[in-house]
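Note that one protein chain is taken out, while the other chains of the complex remain in position.
For subunit A:
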């Protein structure tokens, strides 16, 4: 295909888009709506997965916080009792001072915030390594029988729950997106039908003069793709600003701890840009192809 031809087709496509402004807007809007919902689902699912991943790093351990008012001797005793439990392979003591240092390190350049604390709020703790992850539930039951333990930090359940929520959101979201995508395709195919009608005479002449079928079809497919891409751009803008806003709001309100668990905006957008572009143009192309099959006898 010659460049001139490509130009011609793009021009035809854009003209068609302009000719049916209202339908074009409806098409763009429906694509944008579908993709915004998709963006929302992506944000939720990716973030939940992200949190789950971070938590999973601590998955093979159980951490027990010790009560504040116990002596060194008692601490050692608790350690012994823990080691006696079957399936515990090793334990590691983390003093409250060490815990504070570790936290500072995790917070990175925001670590200085912790210097303002008047007293160390973190408890002494044991980190318990297991022989096998499957035994975690049993070990937790045994741990709860030991005196002097304030809290058992046990991530398996939390992670399971988060993954369950993520997959639930994914399922519901995908169903919703499917419906919206179908609606968008339907609207686009109607827009293309109007464009076809507007150019009926032209197409008739083109056929008699010997235009190839693809020469006739391409402008309409391009029109559909452009509609889809414009919808994608709008959705992208909404998702980007929406997520940035939420990200910053969360960081402000809940301090950095929370936002550390969120996917950074740029990383988020890397995923969505590609997805939106592919889906937007795909929806547009398929919408117009459906219309061409039904209404254009070449």
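In the analysis below, a residue touches a chain if its C-beta (ideal position, glycine included) is under 8 Å from a C-beta of that chain, and two chains touch if they have at least 3 such contacts; residues count from 1.
Going forward, contacts and distances are computed from a predicted model.
Participant: Missing chain, UniProt name, options "ABC transporter permease", "Carbon-monoxide dehydrogenase medium subunit", "Cell division ATP-binding protein FtsE" or "Chromate transport protein": which is it?
Facilitator: Of the names offered in "ABC transporter permease", "Carbon-monoxide dehydrogenase medium subunit", "Cell division ATP-binding protein FtsE" or "Chromate transport protein", the one UniProt assigns to the missing chain is "Cell division ATP-binding protein FtsE".
Participant: Out of A:25, A:211 or A:251, which residue would touch the omitted chain in the full complex?
Facilitator: A:211
Participant: Which subunit A residues touch the hidden chain?
Facilitator: Missing-chain contacts on subunit A: residues 1-2, 4-5, 8, 201-202, 204-213, 215.
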